[in-house]
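Missing here is one protein chain; the remaining ones are kept as they sit in the complex.
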Amino acid sequence: MPIESLLVNTFNGLYFAALLFFASVGLTLVFGILNLLNMAHAAFYGLGAYVAVWTLNNAGDVTTSTVVLLAMLVLVIPLVVFVLSAVLDKTVFAPLYEIEHVYQLLATFGVILMLDDVIKFIWGASPITVDGATDPSRQLGAIDLMGVSVSAYRSFVILIAVACAVGLYLMFVKTKLGKISQAMSEDYEMVQMLGINVNRVRVLIFSISVAIAALGGALFVPFATATPAVTLEYVLLSFAVIVIGGLGSLKGVVVAALVIGMVRSFGIAYFPALELAIVFGLMALVIIFKPEGLFGDEGVVE
Amino acid sequence: MTKDNSRISRRHFLKGSAAVTALGSLAGCALLQEDFGTDEIDGIPDEPFRIVQMIFESGPPAFYGEEAMNASDMLVDRINDEGGLIGEREIEIVDRLDEDAGPDSLISDVQAMAQEGEVDMLMGIVSSAHSLAVAPAANDQQFPFLVTMPGTYQLFEENPDMEYVVRTAGSNAAGAVGAVRMVEQMDDVETVITIDPDYAWGHDHQEMFEAGLEAVGADVEIVESRYPELGETDYSAHVSAIADAEPDLLFSSLWGGDIATFVSQGVDGGMFEAVDQSLLIGDTGAPLLSSLGGSMPENVWLGGRGGYQPNYRYDEDEAHREFVDEYYERYDQLPGWGAYHEWMGFQALQEGVERAVSIIGDWPTGEQLTAAMNNIAFESPHGQHTMYGPQAAAPAVFGRPTDDHDLPVDHPLLGEFEFIEAAEVNPPEDDPTMDWVDELEPVTG
Partner (left out) sequence: MSTRLPTFGDMKAQELKGLLLDKRLLGGGVLFAALALYPGLTMNAYHTRLLAWIMCFAIAALGFNIVLGYTGLLSFGHAAFFGTGMYTVVIAMESAGITDLIVLLVLAMLAAGVVGAVIGALSVKTHEIYFALLTLALAQLLYVLAARDVGGLTRGTDGIGLSRPDFLGIPISEAPAHIYLMGFYYHVILVCLFATIAVLWLVLRSPFGLTLKMIRENETRAEMSGVPILRYRLYSMVLSAMIVGLAGALYAVVVGHVTPEYLDWTMSGEIVFMALLGGIGTFLGPIIGASGFIILQEVALGVTTYWHFTMGLVLFVVVLTLREKGIWGGAKALVDDLNERRDDS
């Protein structure tokens, strides 16, 4: 295979892995630290996509500056969703922490159905594309990467994903919040007995996690289209990621996202007939041979 | 399909009475007594003609559904402003059922409507799979069903004796074979890549296109066939593989949001520069061009089964011009395929009622109405839209994106139209589509 297509496929794989990372990292953190299996997690990815496409399409009257638009995607939208999810954590999600996984799974499936209709109520059911004038992906154009022309915007998304992963890692090993979170993932009750306000930690972890999913959706939309199908697609994909990587492991999410991204990218390029089966086949294989996932027996950041 | 109504009734009667004898059951009597609201009524019923639409209101194909609902609201208002069907009986869309609920619900609803007898006709359906499930059920219930959108050629081939079902949408053969005809006229096409959604619509198109090319002896090779998932959001792996392969022609039946995403990512990945020409036949046109804004490459042909492009024969055809203008005024966008399909449906209904009333001098029963909608023709953007039996035969129309148009939108529309008449792209009545495609004759000259 020629070196150029090798590079392009690697780039595509990295980009897809970045999106998968955004959609699923919060899922694994919320599970690992707060012991909540939130099926609706990736639905916030879909929500982020819709909020972003709406924001970009209405920004045209005010500004078309690429920097401002990117700042909206990377900072403003996640911040808004952060606040929203703090509210949700105190209301809709609060009772879920008390029940067993199976019921968490089913109740949050109910949340997906509700959120889907909320999106439909606000934005309708037709696919929405970002207007050319305020589309950062189009504004930025292509850059030259080792002789191959690739999208500057998508490179930016990959960099943000890397930054996000590094940031999370540093948060867990350097900050107090991170250390408490790690301790909670190991022994929740002990942390509670130490007199730490676990509810505050819970809100923070939950909201950070959901905000990252929304960030992913926001970054996803300039290069794609916001459609009602996005939610369920990423719900399934994010579960595949955390199952392959191992529930509750940050490293697992990174590795699994890369594995799926690469396998899918090269798989589609060279064995197009297999596309539909790639992710599920991979997921089944991993569970059969390593039921706890690649890094499932490790802590959040080991 | 027969137009002799007395014969249809008698056959049904015989079928029914034989079964009653066989079972000694009371249920049969109920069946025979059942009517569907319009039987044996002298003159025109007082209440409006009640239609139930089945359409995607949620889920990805709701894109099509929305256009269809818009158009039918507009057309119903327009018809009612002139007094209704034959100027006498108004139309009312009494309910809309979300196709997203799945065939179980849809079939159950058909049964309920037939049972209650308070609906005169069922209309719509986007999904081919749903049409294949619902049509036989409606026919079993003797409930008139006007299928307006799905294209599967199997609808009447799998269920040849449906007397209560008509379809005003052209079969998907028109798009696929139309594409074959286009390739016949192209020079320098040797390698082709196909990319179609991974469900029946995509596989049917790919198969017909490939078989058709072979039959007409075109000197081309399909080097690769790709099937991305329906609702795919990231085509970049496909895009770079296609760009790498540099085929002479790219063929695709992706539609709706999928084709918008694919083309936009294809532009981004430089795919259209690597490919000489593209044929995007998944009911593409104004909505796609609108959602892509100015970034549509010029070396593509868009279109498919029917001349459903707002600026196609816009100046020549007054009815079309009115339809486009009215739709644009009302919804601030140009009509897409979902809207045009619905327009054809309502014309068939108007025409069918008029014809039935003129023959029998009375308001038609459900089966008389369906029979009257067989073998008719009415106005459409591509000239006469003709029904052969219960199935419309649409021509294929393709065009290239151009900014040179007079409509009040700031995105390109199509120009340089190619029209391929219905007879060239549809099998003769009663010929199985795939057999006909396998034997397709080349068009010479």
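As written, the chains take the letters A and B, and residue 1 is the first residue of each chain.
By definition in this document, a residue touches a chain if its C-beta (ideal position, glycine included) is under 8 Å from a C-beta of that chain, and two chains touch if they have at least 3 such contacts.
Note that the coordinates shown come from a computational prediction; the quantities given were computed from them, not determined experimentally.
Here one chain is not drawn; of A:7, A:68 or A:105, the residue touching it is A:105. Within the whole complex, the absent chain has one touching residue among B:107, B:254 or B:353, and that is B:107.
Across the entire complex, the residue among A:6, A:159, A:173 or A:287 in touch with the chain not shown is A:287. The chain not shown here touches chain B at positions 15-16, 18-20, 22-23, 25-28, 30-31, 57-58, 95-98, 101-105, 107-109, 111-112, 114-116, 128-129, 132-133, 136-137, 140-141, 152, 154, 158-159, 198-200, 203-204, 227. Touching the omitted chain from chain A are residues 37, 95-96, 99-103, 105-107, 109-118, 120-121, 236, 239-240, 243, 247, 273, 276-277, 280-281, 283-284, 287-288, 291-293.
As a working rule, only the chains that are shown with their structure count from here on.
For chain B in complex with chain A, the residues that touch the partner chain are 56-60, 62-63, 65-66, 198, 224-231, 233-234, 236-238, 240-241, 243-244, 256-257, 260-261, 264-265, 268-270, 291-295.
Those residues of chain A whose C-beta lies close enough to touch chain B in the complex are 2, 4-5, 8-9, 12-13, 15-16, 19, 116-117, 120, 124-127, 129, 131-132, 137-138, 142, 149, 151, 154, 220, 223-225, 227-230, 233, 264-270, 272-273, 275-276.
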